[in-house]
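My questions all concern the structure below.
In this view, the complex is presented without one of its protein chains, the others remaining in place.
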Amino acid sequence: MGFFQRMMVLDRRIVFVLIAVAVVTPLFIPFRLKMHPTPASRGLYDSVRRLPRGSTVIISGEYDPGTAPEIQPMMIGALKQCFRKGLKVILMGLWPQGPALEEQALQEVFQEREFKEMGLRYGQDYVNLGFKSGGGAVIQSMGTSIPVAFPTDMTGTPLGKLPLMEGVHNLSDVAFVLDFSAGDPGTPAWVMFAHDRFHVPMAAGCTAVSAPMLYPYLQTKQLSGLLGGLKGAADYEWLTKSPGKGMQYLPSQSVAHLVIVIFIILGNIAFFVTKRKGER
Amino acid sequence: MLIKSLERRRDRLRWRVTSITVAFVFSLALGGRAHAGTPQDTLPPAPPTGLIAFDTPNDAGGSITLRWIKSPDDGAGAEDVKGYQILRAERREGPYKVIARLPAGAVRYEDATTKDGVTYYYKVSASDGVNSSESPPGQAVRSKAQWFNFKRLNMLIAGIILSLGIIYFISKARKGEELYIRKIAGLDAVKEAVGRATEMGRKVFFIPGILDLDDVQTIAGLSILGQVARLTAEYGTELEVPVCRSVVMVTGRETVKEAYLDSGHPDAYNDEIVHYMTDDQFGYAAGVDGLMLREKPAAIFYQGAFYAESLILAETGFSVGAIQIAGTAMPSQLPFFITACDYTLIGEELFAASAYLSREPRALGSIKGQDLGKAIILIILGLGVILETLGITSFSQLFTTQ
Partner (left out) sequence: MRREIPLFITATTGVIFIIAYFIPHRPVNQIQQLFLAWLYIIAAFAIILGVLNLLLVNGDKIYKQSKGWGYSVIIILSFLVMAGIGTFNLGGRATSPLEEGTSFMWLFYNVYYPLSSTVFALLAFFVASASFRAFRARNKEAALLLVAAFFVMLGRVPIGNYLTSWIPLKWLQLSTIANWIMAYPNMAAQRAIMIGIALGIISTSLRLILGIEKSYLGGE
């Protein structure tokens, strides 16, 4: 059997092994590639950058451990940018695992000296309202009254006792919404209610698979920015000058993509060669 | 003499340099102090004007919207506006209470904490961080709920037109008129797939998606399950339906039981055909993958709502050599199914499937009505593109909604 014929019937385990090598090798032999953030990624970064100091921002997490590798770096990047800008952060989630992963992101951020020295205090500089089921209904409720949607925060403290929540009654008192979501309920619900109904500007981050579906919202400016997948996370880390797992793992993704493309090219060459041989 | 003279000159020079330096430093400090000593800005920014307050339209009450013209010193003039405060009282003369603080540039606020029927008065004050100036109070305003959301009038009209179109074609079908529906290859292959499993003596797997019965895709999937179950009952092929939700399990069982009964094979049915795995997405994917690898079905149907597990399931199904027919209305998962499956029903084809397979006239009529809706949308799109290109934007505004 010739090389191209073998290519046509290649055992997929060989493909798996080569992909594994492609993904793992850059982790041991790291290299940096020049970053070129997409306009969508820049949009999110610039929107947060333009917020006045002291503004209140809601960061909502709708993802789980499976999608955390793509989205957690975005969450960490967002927390860092918001804390550096002196923004007040309200964390929450419409998925059960979201707030727990947000807490993990906070722990990771506070391990850095820069943020330890800021002396940020829970209740004053950031709060975590926790998870609430209901999707769009929760956002709609927050549009009218946040304490009604979330009577207490994640630790059971009434919202009235949190200094950060003073003066933040509903979504109209919020300057910006950042939504990091891996599915449903997620960004479309936030766009429908928070942006369209209550006119809160927003941007989003999502998995690479969901990104194509959210591009229409970028075009209509319902989203001022969008981070898509690990590339989006890496773009954001580069823009905020906070290299993290996004930039660390992007070379692996780059090499894996290149390997897949090479396979596709070889597969097509094999297809045409064997087709021509068959015709003869 | 000369040396002493030079030394004296050097000392004088050194002294001059030192004194100049000290004087320079001193003047800098004095300048700073002088700066600090300048009287502070005691002038407030110019107040905002043109405040109007009105009941927020098309809502359930409890909300009043404010609009105003920003202070002339906001981004212009003295350029010292740092923000605005919204003040509210229940009497014109006060007392006014601050209910919100907004950044500079704000010209709109929605107060969603009002009680219906209570009269409110509002003021907006511009602040430079030290001093502020207030607008005169706006007119008295009360919030109330509306009985109709006029922002959705266009949706109501569109819904009525579409529904009438569907009902018209349903009535035509009921009168016996033949309605043409184009071939859908994936649905024509259902019989072939079940037949293949029968010949090979292997199972048919049916996966109705991972969402609950409140999702229309799951209902569409279950209606296809009914058709597939009818075939497996007729051919005597084993069917297995692992599900992700308990309610879907219960409904799936009813569907399959009824199908076996209708096809005259009630004895072939057993409750274990439809069984629950787990609500967890990847736990379900792992469980179904394991079943596929062990049972090696010859035909697999994926009909319903899927997320990231779609390719995991489809690739495993391919690896066991099954013929795979997928159908979903999740746009993000369609590329994966198209790549890995033999046939894929794209979006609306999933919803047309039950009508297509059953050939029930009324159901077919509804598909024709759906096509009419699509034709209308295409005309509107074409018209909209032309008008937008010509700079006429009022037409597209008719189709915005909240």
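To keep things simple, chains are lettered A and B as they appear, and every chain counts its residues starting from 1.
Here is the rule we use: contacts are C-beta pairs under 8 Å (C-beta built on N, C-alpha and C of every residue); 3 or more make two chains touch, one makes a residue touch a chain.
Bear in mind the structure is a predicted one, so any value in this text is a computation, not a measurement.
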{"item": "Left-out chain, listing which of the shown chains it touches", "value": "A, B"}
{"item": "Given B:166, B:193, B:300 or B:320, the one touching the chain that is not displayed", "value": "B:166"}
{"item": "Residue in contact with the excluded chain [from A:121, A:199 or A:257]", "value": "A:257"}
{"item": "Chain A residues touching the omitted chain (full complex)", "value": "10, 12, 15-16, 18-20, 23, 33-36, 38-39, 64-69, 100, 103, 133-134, 137, 208, 211-213, 215-216, 218-219, 228-229, 231, 250-251, 253-261, 263-264, 267-268, 271-272"}
{"item": "Residue numbers in chain B that touch the chain omitted from display", "value": "58-61, 145-149, 152, 155-156, 159, 162-163, 166, 170, 212-214, 216, 219-220, 222-223, 225-226, 245-247, 249-251, 254-255, 257-259, 261-262, 272, 275-280, 282-283, 285-286, 290, 294, 308-309, 311-312, 314-315, 318, 329, 331, 334, 336, 338-340, 346-348, 350-352, 354-355, 358, 360, 362-363, 366-367, 369-370, 373-374, 377"}
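We adopt the following convention: only the chains that are shown with their structure count from here on.
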{"item": "Chain A and chain B, separation of their C-alpha mean positions in angstrom", "value": "16"}
{"item": "Chain B residues within the chain A interface of the complex", "value": "62-63, 83, 99-101, 103-104, 108-113, 281-282, 307-308, 319, 331-333, 402"}
{"item": "Touching residues on chain A, where the partner in the complex is chain B", "value": "12, 52, 55, 64, 66-67, 143-145, 167, 169-170, 172-173, 175, 182-183, 196-199, 207, 209-210, 212-213"}
